[in-house]
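Before I ask anything, let me first share the structure, which is written out below as structure tokens.
With one protein chain held back, the other chains of the complex are shown just where they sit.
Chains here go by letter, A and B, matching the order in which they are written, and residues are numbered from 1 within each.
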Amino acid sequence: MLETFLFFLFAIVAVVGALGMLIARNPVSSALWMIMTLFSIACLYITLNAEFIGVIQVLVYAGAIMVLFLFVIMLLNLESMPSLGDLDWRKVVAFALGIAVLAQLLVVISLKLDVMPEPVAIAEAADATSATNIGIALLTEHSFSLEIIGVLLLAATVGAVMLAKKRFV
Amino acid sequence: MATLQAIWEFIDLPLVIFGMLNGFLITASLLVYAERKVSAYIQERNGPDRVGPVGLLQPFADVFKLIFKEDIVPTKATGFIHSLAPTLMVIIAMSTGAVIPWARTPSGEALAVADVGVSLLVVLAMTSISVYGVTLAGWSSNSKYSLLGGLRSSAQMISYELAMGAAAISVVVMAQSLNLFHIVENQNHAEFGILSWNIFRNPIGFIVFAVCALAETNRAPFDLPEAEQELVGGYHTEYSGMKFGMFFLAEYVNLWVAGIFISTMFLGGYLLPWEGLYSGWFLENGLGGLFTFLQVLCFLAKVAFIAFCFIWIRWTIPRFKYNQLMNLGWKYLLPISIANIMLIALIVVVFNQFGWA
Partner (left out) sequence: MYDFLLPDMGATAPILLVALIGVVLVVVDSFSNDSASIPWLSGAVLVAAITIELARVGVTDSAFMGHVMSGGFASFVNVVILLGALGSVILSVPYLSRTGHNFGEVHALILIATAGMMVLANAGSLITLFVGLETMSICLYVLTGLVRDNERANESALKYFLLGAFSTGFFLYGIALLYGATGTMMLSDMPAALVETGRTGFFAGGVALLLIGFFFKVSAVPFHMWTPDVYQGAPTTLAGFMSTASKTAAFAALILVLGRILPLDDVGLDTRHVLAIVAAITMVVGNVLALAQRNIKRMLAYSSIAHAGYILTGLAAGALGYAGALYYLLAYTVMNIGAFGVMSVLEWDGKQGAEQTIDSLAGIGSRKPLLGVAMGVFMFALSGFPPLAGFFGKYFVFAAAVDAGLTWLALIGVLASVVSAYYYLRVLVAFWMKKPEDAHVSVQSAAFDVPLFSKVVLVACVAALIALGIVPGFITEAAGAFFVTPEATALLP
């Protein structure tokens, strides 16, 4: 019961955040809306027993990436976008209803086709996403990919410096 | 009786949280007092001594003054975000306390509001998002001093977070857990006493971590975001009244939280010195509750000591220049802490190999 309530709460907040990001006319407000979305997605992960992934989501996306976004937006001192103008509320309602019908149809069709993934037991899900198991998988099965990703990140850093620094003109 | 029990079960957690929040508030005001007193003695002054006995009520007087002052919002400020920023600072600073283990209960569990599995990451996540408060405050004030302060602080906090995270990883490698309670218990070896605290086992990590934690609190010598000589008041230049008070509050709560974090990670947290020698005696004589209480007191003493050191540092060491700050973070602390991870990992592997752990 509580899980269902929390799921819908955070899902709605996430969607509202995403919409707000699109509608907001000020780049900084857009970024803040997006942070809200990222947060509620992290909460969704936690309600799904993926504690580690949820916290990492906050740490990486909200804590690092979006800060850099904000940083850049502030440094560039971007102008606000032109305002959306008068919304035709009939269109908005029509759009929302259309989406709702589409979603219902998709659910019905996917139930009929039996393509929805089956839910995993809570204990299994929590176990698969625990920090220990993720760490072991990364350093044994995926050790090669991990190393290559390290090289990839270095290359990306070097490339960013090359494209930005004066010496390379 | 049963009803009372039911009511208690319903309200115990909110009560604990309420108590803890008030504890943070009172601690913050005590820290303000301590800061003024310590700085006064360092500068051979007396400091506040008029309000209350030896000036103890001075911070409360300050708070009342701030509450009654007019709240001025600059004309071109972004209203909502201008109010959001200080609130965010305080909320984030205070919510960290939820996952800290304050002591070990007689039954051997963590005394914490929420003993989550990855509590270390929760704390790191909280500190990493506290940068929003500063950045948004700087931006929403629509003043160039504030903006510069906000930008400086976000650059600074992001830079030092890396080294701090790397230093924390070296502790995690030792404890093999992301849970703060396990990290503290990992420092509890009866035969070595306080020598098994991480400050002695992992001194490089401790130094890096302490420096980074200090930088994260934006205090001198890392107080570039609010360097008075250059930026007036930095990110809170345009704040007045209780909104300014909230920044002030958040700063001291952050100081306290940094102390809590450092002592949990490196100073054995709530562990009493050589507690393995006498903890059995307390438990046998049915005094487990007293022992837990002693642990809380010991924890608070450690945190208070670190807070005192931070104040001491603030009033003795001059501020860094911006390039020195960035050099220190990226060219020294980060490589050192990464090398330290490898060193610690090597030691752990060797110890495990020979069965010494």
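Convention: a residue touches a chain if its C-beta (ideal position, glycine included) is under 8 Å from a C-beta of that chain, and two chains touch if they have at least 3 such contacts.
Everything numeric in this text was worked out from a predicted model, so none of it was measured.
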Displayed chains in contact with the omitted chain are A
Of the candidates A:75, A:101 or A:158, the residue in contact with the absent chain is A:158
Contacts from subunit A to the absent chain lie at residues 113, 115, 117, 140-145, 147-149, 151-152, 154-156, 158-159, 161-163, 168-169
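Here is the rule we use: only the chains that are shown with their structure count from here on.
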As the complex stands, subunit A meets subunit B at residues 26, 28-29, 32, 35, 51-52, 55-56, 58-59, 62-64, 67-68, 70-71, 74-75, 130-131
So, in the complex, the side of subunit B touching subunit A is made of residues 78, 81, 116-118, 121-122, 124-125, 128-129, 131-132, 135-136, 138-139, 147, 150-151, 154-155, 157-158, 161, 178
